[in-house]
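Missing here is one protein chain; the remaining ones are kept as they sit in the complex.
Moving on to subunit A:
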Amino acid sequence: MTALLEIENLQTHFKTEGGVVRAVDGVDLKVNEGEVLGIVGESGSGKTVTALSALRLVDEPGKIVGGSIRYDGRDVLSMNKKELTQLRGDRISMIFQQPRVCLNPVISIGRQITELLKQHRDISSKEARNTAISLLNSVGIPDAEKRFSAYAHELSGGQAQRVMIAIALALKPRVLIADEPTTALDVTIQAQIIELLRELCREMGTALVLVTHDLGVVAELADRVAVMYAGQVVEETDVETLFSNPQHPYTQGLLSSMPVLGQRAERLTAIPGTVPKPSDMPPACRFAPRCKTRISLGMDICNQEPPQLLRTAKGSVRCWAIEGAS
């Protein structure tokens, strides 16, 4: 089966005064029809930039400098402006972390939905309005007809994210990219939003790319998971395998840093150190300086040669310690 959205060896770099920051450095991802792909990683691992790159939304000074992005067999990177605007919001849509600042403050939320409908479909103002109201209803905005003319500052964070979801799913896209959709929300609201996303995507058969640092959300929602570290995918597999049998030492570290309910630990396990700065990226394996496995096995190759992504039974992993890597 060919993937719906296929990202290969993506390189997105930022030119800064301190040099080139390789925020995304050789990422491969596949999104199949109707599935939920989780992308997890710490802050600064490049997951948001990867998500933005998929729709070519990376702002200056960021630039996609290499790799390919294919949607339904079409090359996204070589699309002209018109083809790109036809793709965005219609076939692939996106929601973001801070829903309230992502809505335009001086345009009513209703019009922010109708303008999308009118941009992509030949539709009258009245039809657009009715569609928008029923969309607001379906994402659980109470009193949708009245709220149609409300502005972003009159909404709570949760409501704003519901509106963003209504906008993103208005045209039944085939892929929805959700970049930390619940991070900025209250915990009680998070569950509701996740549930709403799951329900609507399933209903429409929309594939969901869920970018998050919350492993709980991933466990709940995702079919497959890609773990990112320092601009690369280090492990990619189905969700059961990831949680039951994590291969990469970083994934293992991430999972063991999750507190387990009912177990009272003296201290929470953490991965020592921090994500490397782009200015002094380790030359070979980027996780090597923090890697317990490397230390306990006394492996030298980790600091000498970058490991390649290796296919395993259930996915792929980028680590020298895996059998068959060297």
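Please note the rule applied: a residue touches a chain if its C-beta (ideal position, glycine included) is under 8 Å from a C-beta of that chain, and two chains touch if they have at least 3 such contacts; residues count from 1.
Throughout what follows, contacts and distances are computed from a predicted model.
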{"item": "Absent chain [UniProt protein name; select from \"Pyrimidine operon attenuation protein/uracil phosphoribosyltransferase\", \"3-oxoacyl-[acyl-carrier-protein] synthase 1\", \"Cytochrome c-type biogenesis protein CcmE\" or \"ABC transporter permease\"]", "value": "\"ABC transporter permease\""}
{"item": "Listed residues A:Ser43, A:Asn104 or A:Ser156, member touching the removed chain", "value": "A:Asn104"}
{"item": "Absent-chain contact - pick from A:Val21, A:Ile69, A:Leu116 or A:Ile133", "value": "A:Leu116"}
{"item": "Contact residue for the chain not shown (choose from A:Thr12, A:Ser45 or A:Ser93)", "value": "A:Ser93"}
{"item": "Contact set of subunit A toward the excluded chain (per top definition)", "value": "55, 57, 59, 81, 84-90, 93-94, 96, 98, 101-108, 115-116, 119-120, 151, 153, 164, 167"}
